[in-house]
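Up next is subunit A:
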Amino acid sequence: MHLDHTHDGPSAVSADARRPDGRRRALRIGLGGPVGSGKTATVAALCRALRDELSLAVVTNDIYTREDAEFLLREAVLPPERITAVETGACPHTAIRDDISANLEAVEDLEDETGPLDLILVESGGDNLTATFSRGLVDAQIFVIDVAGGDDIPRKGGPGVTTADLLVVNKTDLAPYVGSDLERMAADAEAQRAGLPVVFQSLRTGSGVTAVAGWVRERLAAWTA
Partner candidate 1 sequence: MSRAALLVLADGRFPAGGHAHSGGAEAAVRAGRITGAASLEDFCRGRLHTSGLVSAALAAAAALGADPVALDAAADARTPSPALRVAARRLGRQLVRAARATWPCTELDALARQFPKGAHQPVVLGVAARAAGLGPEDAAYCSVYECVSGPASATVRLLSLDPFDATAALARLAPELDVVAHAAADAARRALADGVETLPAASAPLLEIGAEAHAAWPVRLFAS
Partner candidate 2 sequence: MDGVTTAGVRATARIEAGDDGRGGTSLPVLEGQGPLALRRVRGGGSEARVMLVGAMSGPLGGDHLTVEARVGPGARLRGGSAAATIALPGQTKGEARYDVRLDVADGGELCWLPEQLISAGGSELSVSVRVGLMGGARLVLREEQVLGRVGEEPGRLTSRLTVRRDGRPLLDQELACGPGAPGGWDGPAVLAGHRALGQLIVVRPEFEREMPAARPFGEYAALTPLAGPAVLVTALAPDALLLRRVLDNALGDLT
């Protein structure tokens, strides 16, 4: 974006791939999805899975400011200087899509103050099925839904389900208890997503966040290639 204009200032104006000093900036991955679907738990699990091999940081956008940041701090997944919170004025989707300026400041400040970084995870506040991240803010986005939110969500579609670079269907361990049909969810998601990947995960059982972490590694390999 805006690559035709030379920015000699201290910060790039938007999604420029290089920082003012010419180095490639960190890959930015957004995590969005409805309230309670497990975004913060997925971020925490990703941090634990990746923190030993990558230099990473997190921006949270919870509508009740700092709650997610404090959860991540309590879970001690990253040192406090690598977690920052952005206030969203009760409109979390605005902060990640329509007016990304506060989030851009946050990711740039993290790189300035704790860098160099390989990866920044930007977690949206819990929102509705239409909330997606601006391409000016993130390079790729993960949409997290869960089986307890209703197995018709993939069929309903909406920008998050249909266009996210990765769809995560979380809490599969709960499916028998809430009567969700995982096969139907998978078939609906495939129909909606035109070949984009879907991961079914349970952070409590089985392989946990491994598949999502693997996808993140692939994106990072493509970013730094």
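The candidates were selected such that all candidates are chains of the complex that A comes from, given by their letters.
Definition applied: a contact is a pair of C-beta atoms (placed from the backbone, for glycine too) under 8 Å apart; a residue touches a chain by one contact, two chains touch by 3 or more; residues count from 1.
Quick caveat: nothing in here was measured; it's all calculated off a predicted structure.
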Among 1 or 2, which touches subunit A when you look at the whole complex? 1
Where on subunit A is candidate 1 touching in the complex? 1-2, 5, 7-11, 13-14, 63-67, 86-91, 94-95, 98-102, 104-105
